[in-house]
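Sharing a structure below in C-alpha coordinates format, with a few things to ask.
Of the protein chains in this complex, one is absent; all others appear in place.
Let's turn to subunit A:
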(Lines give C-alpha, C1' and ligand atoms only; values in the text may rest on other atoms or scores of the structure.)
Protein backbone atom coordinates (compact mmCIF):
# COMPACT_ATOMS: atom_id res chain seq x y z
CA UNK A 1 0.00 0.00 0.00
CA UNK A 2 2.69 2.45 0.97
CA UNK A 3 4.71 1.49 -2.09
CA UNK A 4 1.66 2.24 -4.21
CA UNK A 5 1.34 5.64 -2.59
CA UNK A 6 5.02 6.22 -3.11
CA UNK A 7 4.64 5.39 -6.80
CA UNK A 8 1.81 7.87 -7.11
CA UNK A 9 3.86 10.56 -5.41
CA UNK A 10 6.73 9.86 -7.77
CA UNK A 11 4.45 10.17 -10.75
CA UNK A 12 3.13 13.50 -9.52
CA UNK A 13 6.64 14.67 -8.82
CA UNK A 14 7.83 13.78 -12.31
CA UNK A 15 4.84 14.64 -14.44
CA UNK A 16 3.33 17.44 -12.37
CA UNK A 17 5.67 20.37 -13.02
CA UNK A 18 5.66 19.86 -16.80
CA UNK A 19 1.89 19.59 -16.81
CA UNK A 20 1.46 22.74 -14.76
CA UNK A 21 3.72 24.72 -17.09
CA UNK A 22 2.15 23.26 -20.22
CA UNK A 23 -1.44 23.68 -19.11
CA UNK A 24 -0.82 27.15 -17.67
CA UNK A 25 1.01 28.68 -20.60
CA UNK A 26 -0.19 26.66 -23.59
CA UNK A 27 -3.56 25.02 -23.05
CA UNK A 28 -5.25 27.65 -20.90
CA UNK A 29 -4.39 30.48 -23.32
CA UNK A 30 -5.66 28.39 -26.21
CA UNK A 31 -8.97 27.80 -24.46
CA UNK A 32 -9.17 31.45 -23.40
CA UNK A 33 -8.69 32.48 -27.02
CA UNK A 34 -11.84 30.58 -27.91
CA UNK A 35 -13.66 32.23 -25.01
CA UNK A 36 -12.54 35.79 -25.80
CA UNK A 37 -13.39 35.30 -29.45
CA UNK A 38 -17.07 35.28 -28.55
CA UNK A 39 -16.98 38.80 -27.09
CA UNK A 40 -16.54 42.37 -28.20
CA UNK A 41 -13.61 43.23 -26.02
CA UNK A 42 -10.72 45.66 -25.83
CA UNK A 43 -8.76 43.60 -23.31
CA UNK A 44 -9.18 46.25 -20.62
CA UNK A 45 -12.84 46.64 -19.76
CA UNK A 46 -14.91 43.87 -18.24
CA UNK A 47 -15.84 40.98 -20.46
CA UNK A 48 -19.60 41.44 -20.78
CA UNK A 49 -20.38 42.35 -24.36
CA UNK A 50 -21.23 38.91 -25.71
CA UNK A 51 -21.02 38.82 -29.50
CA UNK A 52 -21.57 35.16 -30.30
CA UNK A 53 -20.07 34.29 -33.66
CA UNK A 54 -20.13 37.85 -34.90
CA UNK A 55 -16.33 38.21 -34.76
CA UNK A 56 -15.96 35.06 -36.82
CA UNK A 57 -18.51 36.23 -39.37
CA UNK A 58 -16.86 39.63 -39.58
CA UNK A 59 -13.47 38.04 -40.15
CA UNK A 60 -14.65 35.47 -42.65
CA UNK A 61 -16.63 37.97 -44.69
CA UNK A 62 -13.99 40.70 -44.49
CA UNK A 63 -11.80 41.14 -47.53
CA UNK A 64 -8.66 41.76 -45.48
CA UNK A 65 -8.89 38.42 -43.72
CA UNK A 66 -9.73 36.64 -46.95
CA UNK A 67 -6.71 38.27 -48.54
CA UNK A 68 -4.57 37.26 -45.57
CA UNK A 69 -5.60 33.62 -45.98
CA UNK A 70 -4.93 33.92 -49.69
CA UNK A 71 -1.42 35.31 -48.99
CA UNK A 72 -0.66 32.41 -46.66
CA UNK A 73 -1.87 29.99 -49.32
CA UNK A 74 0.19 31.68 -52.03
CA UNK A 75 3.33 31.39 -49.90
CA UNK A 76 2.55 27.72 -49.15
CA UNK A 77 1.93 26.88 -52.81
CA UNK A 78 4.97 28.80 -54.01
CA UNK A 79 7.04 26.89 -51.47
CA UNK A 80 5.77 23.60 -52.86
CA UNK A 81 6.34 24.41 -56.50
CA UNK A 82 9.58 26.40 -56.16
CA UNK A 83 11.38 25.44 -52.96
CA UNK A 84 10.70 21.72 -53.07
CA UNK A 85 12.06 20.96 -56.57
CA UNK A 86 14.95 23.31 -55.89
CA UNK A 87 15.76 21.60 -52.57
CA UNK A 88 15.59 18.15 -54.14
CA UNK A 89 17.84 19.16 -57.02
CA UNK A 90 20.36 20.79 -54.70
CA UNK A 91 20.27 17.89 -52.25
CA UNK A 92 20.95 15.41 -55.08
CA UNK A 93 23.79 17.64 -56.15
CA UNK A 94 25.28 17.98 -52.69
CA UNK A 95 24.98 14.23 -52.20
CA UNK A 96 27.59 13.72 -54.92
CA UNK A 97 31.25 13.40 -54.18
CA UNK A 98 32.26 17.02 -54.30
CA UNK A 99 35.31 18.62 -52.83
CA UNK A 100 34.36 20.85 -49.92
CA UNK A 101 30.94 19.23 -49.60
CA UNK A 102 30.89 19.43 -45.80
CA UNK A 103 31.73 23.13 -45.94
CA UNK A 104 29.01 23.65 -48.52
CA UNK A 105 26.40 22.05 -46.30
CA UNK A 106 27.30 24.26 -43.36
CA UNK A 107 27.16 27.39 -45.52
CA UNK A 108 23.80 26.53 -47.06
CA UNK A 109 22.34 25.92 -43.63
CA UNK A 110 23.67 29.11 -42.05
CA UNK A 111 20.71 31.43 -42.85
CA UNK A 112 18.39 28.95 -41.18
CA UNK A 113 19.93 29.59 -37.77
CA UNK A 114 19.53 33.35 -37.99
CA UNK A 115 16.32 34.57 -36.43
CA UNK A 116 13.58 35.76 -38.77
CA UNK A 117 14.01 39.17 -37.16
CA UNK A 118 17.67 39.42 -38.16
CA UNK A 119 16.90 37.98 -41.61
CA UNK A 120 14.20 40.59 -42.07
CA UNK A 121 16.54 43.44 -41.15
CA UNK A 122 19.31 42.14 -43.44
CA UNK A 123 16.94 42.05 -46.41
CA UNK A 124 15.34 45.40 -45.59
CA UNK A 125 18.79 46.89 -45.93
CA UNK A 126 19.54 45.00 -49.14
CA UNK A 127 16.23 45.90 -50.75
CA UNK A 128 16.26 49.60 -49.87
CA UNK A 129 15.36 51.69 -52.92
CA UNK A 130 18.60 52.36 -54.76
CA UNK A 131 20.35 49.96 -52.42
CA UNK A 132 22.48 46.89 -52.81
CA UNK A 133 19.98 44.73 -54.74
CA UNK A 134 19.19 47.49 -57.21
CA UNK A 135 22.83 48.29 -57.80
CA UNK A 136 23.72 44.65 -58.38
CA UNK A 137 20.91 44.33 -60.91
CA UNK A 138 22.07 47.46 -62.73
CA UNK A 139 25.65 46.26 -62.73
CA UNK A 140 24.49 42.98 -64.24
CA UNK A 141 22.77 44.88 -67.03
CA UNK A 142 19.33 44.10 -65.66
CA UNK A 143 18.56 47.61 -64.46
CA UNK A 144 15.19 47.38 -66.17
CA UNK A 145 14.14 44.86 -63.52
CA UNK A 146 14.59 47.30 -60.65
CA UNK A 147 11.34 47.72 -58.77
CA UNK A 148 9.92 49.01 -55.49
CA UNK A 149 10.51 45.59 -53.98
CA UNK A 150 8.56 46.12 -50.78
CA UNK A 151 6.38 49.06 -51.68
CA UNK A 152 4.73 47.63 -54.78
CA UNK A 153 1.50 45.83 -53.79
CA UNK A 154 1.75 43.50 -56.78
CA UNK A 155 5.28 42.51 -55.95
CA UNK A 156 5.68 42.55 -52.19
CA UNK A 157 4.49 39.01 -51.56
CA UNK A 158 6.95 37.60 -54.09
CA UNK A 159 9.79 39.64 -52.63
CA UNK A 160 8.95 38.20 -49.22
CA UNK A 161 8.87 34.74 -50.74
CA UNK A 162 12.40 35.18 -52.09
CA UNK A 163 13.60 36.14 -48.61
CA UNK A 164 11.78 33.17 -47.08
CA UNK A 165 13.40 30.90 -49.64
CA UNK A 166 16.84 32.29 -48.86
CA UNK A 167 16.31 31.58 -45.18
CA UNK A 168 14.64 28.18 -45.34
CA UNK A 169 16.07 26.42 -48.41
CA UNK A 170 19.01 25.15 -46.35
CA UNK A 171 16.66 23.37 -43.99
CA UNK A 172 15.01 21.54 -46.89
CA UNK A 173 18.37 20.57 -48.33
CA UNK A 174 19.68 19.24 -45.02
CA UNK A 175 16.47 17.30 -44.39
CA UNK A 176 16.56 15.74 -47.86
CA UNK A 177 20.27 14.99 -47.58
CA UNK A 178 19.52 13.05 -44.41
CA UNK A 179 16.84 11.19 -46.35
CA UNK A 180 19.24 10.46 -49.21
CA UNK A 181 21.78 9.11 -46.78
CA UNK A 182 19.17 6.65 -45.56
CA UNK A 183 18.86 5.04 -49.00
CA UNK A 184 20.99 1.87 -49.13
CA UNK A 185 23.78 2.01 -51.69
CA UNK A 186 22.94 -1.57 -52.80
CA UNK A 187 19.70 -0.36 -54.35
CA UNK A 188 21.55 2.11 -56.55
CA UNK A 189 24.12 -0.54 -57.46
CA UNK A 190 21.39 -3.03 -58.32
CA UNK A 191 19.71 -0.49 -60.56
CA UNK A 192 23.02 0.25 -62.25
CA UNK A 193 23.61 -3.48 -62.80
CA UNK A 194 20.19 -3.71 -64.42
CA UNK A 195 21.39 -1.12 -66.90
CA UNK A 196 19.54 1.89 -65.51
CA UNK A 197 20.98 5.26 -66.44
CA UNK A 198 21.76 7.61 -63.61
CA UNK A 199 18.62 9.64 -64.43
CA UNK A 200 16.50 6.46 -64.41
CA UNK A 201 17.95 5.44 -61.06
CA UNK A 202 17.19 8.87 -59.66
CA UNK A 203 13.69 8.93 -61.07
CA UNK A 204 12.59 5.37 -60.25
CA UNK A 205 14.69 4.38 -57.25
CA UNK A 206 15.88 7.40 -55.31
CA UNK A 207 12.93 9.80 -55.60
CA UNK A 208 10.30 7.24 -54.50
CA UNK A 209 12.43 6.28 -51.52
CA UNK A 210 12.75 9.95 -50.65
CA UNK A 211 8.95 10.06 -50.34
CA UNK A 212 8.70 10.04 -46.54
CA UNK A 213 11.24 12.87 -46.19
CA UNK A 214 9.46 14.90 -48.86
CA UNK A 215 6.11 14.42 -47.13
CA UNK A 216 7.55 15.60 -43.82
CA UNK A 217 9.05 18.63 -45.55
CA UNK A 218 5.71 19.46 -47.14
CA UNK A 219 4.01 19.26 -43.77
CA UNK A 220 6.50 21.54 -42.04
CA UNK A 221 6.56 23.94 -44.95
CA UNK A 222 2.79 24.36 -45.16
CA UNK A 223 2.37 24.76 -41.40
CA UNK A 224 5.22 27.28 -41.42
CA UNK A 225 3.65 29.20 -44.30
CA UNK A 226 0.31 29.35 -42.52
CA UNK A 227 1.92 30.76 -39.38
CA UNK A 228 4.22 33.27 -41.05
CA UNK A 229 4.68 36.36 -38.87
CA UNK A 230 8.08 37.74 -37.78
CA UNK A 231 9.53 38.29 -41.22
CA UNK A 232 6.45 40.00 -42.62
CA UNK A 233 5.83 42.10 -39.53
CA UNK A 234 9.33 43.55 -39.56
CA UNK A 235 9.68 43.99 -43.32
CA UNK A 236 6.25 45.35 -44.27
CA UNK A 237 3.84 45.25 -41.30
CA UNK A 238 1.54 43.50 -43.78
CA UNK A 239 1.58 46.46 -46.16
CA UNK A 240 1.47 48.27 -48.44
CA UNK A 241 -2.31 48.46 -48.24
CA UNK A 242 -2.56 44.96 -46.75
CA UNK A 243 -0.88 43.48 -49.81
CA UNK A 244 1.26 41.23 -47.61
CA UNK A 245 -0.97 40.65 -44.56
CA UNK A 246 -0.91 37.13 -43.23
CA UNK A 247 -3.36 35.65 -40.76
CA UNK A 248 -0.83 36.12 -37.97
CA UNK A 249 0.00 39.75 -38.78
CA UNK A 250 -3.72 40.45 -39.07
CA UNK A 251 -4.42 39.01 -35.65
CA UNK A 252 -1.56 40.83 -33.93
CA UNK A 253 -2.51 44.05 -35.70
CA UNK A 254 -6.06 43.87 -34.39
CA UNK A 255 -5.17 42.57 -30.97
CA UNK A 256 -2.31 44.84 -30.05
CA UNK A 257 -2.54 47.87 -32.26
CA UNK A 258 -6.28 48.35 -32.25
CA UNK A 259 -7.10 46.63 -28.98
CA UNK A 260 -9.74 44.43 -30.55
CA UNK A 261 -8.95 41.43 -28.42
CA UNK A 262 -12.23 39.67 -29.16
CA UNK A 263 -11.86 40.01 -32.90
CA UNK A 264 -8.13 39.19 -32.78
CA UNK A 265 -8.92 36.05 -30.81
CA UNK A 266 -11.47 34.99 -33.42
CA UNK A 267 -8.80 35.35 -36.10
CA UNK A 268 -6.42 33.34 -33.89
CA UNK A 269 -8.96 30.56 -33.53
CA UNK A 270 -9.57 30.52 -37.28
CA UNK A 271 -5.81 30.28 -37.85
CA UNK A 272 -5.69 27.39 -35.42
CA UNK A 273 -8.63 25.62 -37.08
CA UNK A 274 -7.00 25.96 -40.49
CA UNK A 275 -3.66 24.58 -39.23
CA UNK A 276 -5.33 21.80 -37.30
CA UNK A 277 -7.56 20.75 -40.19
CA UNK A 278 -4.60 20.67 -42.51
CA UNK A 279 -2.60 18.63 -40.00
CA UNK A 280 -5.41 16.10 -39.54
CA UNK A 281 -6.09 15.69 -43.24
CA UNK A 282 -2.43 15.47 -44.02
CA UNK A 283 -1.90 12.89 -41.31
CA UNK A 284 -4.85 10.90 -42.63
CA UNK A 285 -4.06 10.99 -46.33
CA UNK A 286 -0.33 11.54 -46.69
CA UNK A 287 1.66 10.65 -43.60
CA UNK A 288 -0.36 7.54 -42.94
CA UNK A 289 1.31 5.81 -45.85
CA UNK A 290 4.63 6.22 -44.09
CA UNK A 291 3.50 4.75 -40.82
CA UNK A 292 1.76 1.90 -42.62
CA UNK A 293 4.99 1.22 -44.47
CA UNK A 294 6.87 1.21 -41.21
CA UNK A 295 4.41 -1.24 -39.66
CA UNK A 296 4.42 -3.71 -42.53
CA UNK A 297 8.19 -3.66 -42.61
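In this text, a contact is a pair of C-beta atoms (placed from the backbone, for glycine too) under 8 Å apart; a residue touches a chain by one contact, two chains touch by 3 or more; residues count from 1.
The working rule: contacts and distances are computed from a predicted model.
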Checklist entry - Name the absent chain by its UniProt protein name; which of "Alkylation response protein AidB-like acyl-CoA dehydrogenase", "Multiple sugar transport system permease protein", "Thiamine ABC transporter ATP-binding protein" or "NasD3" is it? => result "Thiamine ABC transporter ATP-binding protein"
Checklist entry - Of A:60, A:220 or A:286, which one is in contact with the hidden chain? => result A:220
Checklist entry - Of the residues A:108, A:191 or A:206, which one touches the chain left out of the display? => result A:108
Checklist entry - Going by the touch rule given at the top, which residues of subunit A touch the chain that is not shown? => result 7, 10-11, 13-15, 17-19, 21-22, 24-30, 32-33, 36, 43, 90, 93-94, 96, 98, 100, 104, 106-111, 113-118, 120-126, 128, 130-132, 134-136, 139, 166, 170-171, 174-175, 178, 212, 216, 220, 223, 226-227, 229-230, 233-234, 248, 251-252, 255-256, 261, 264-265, 268-269, 271-272, 275-276, 279
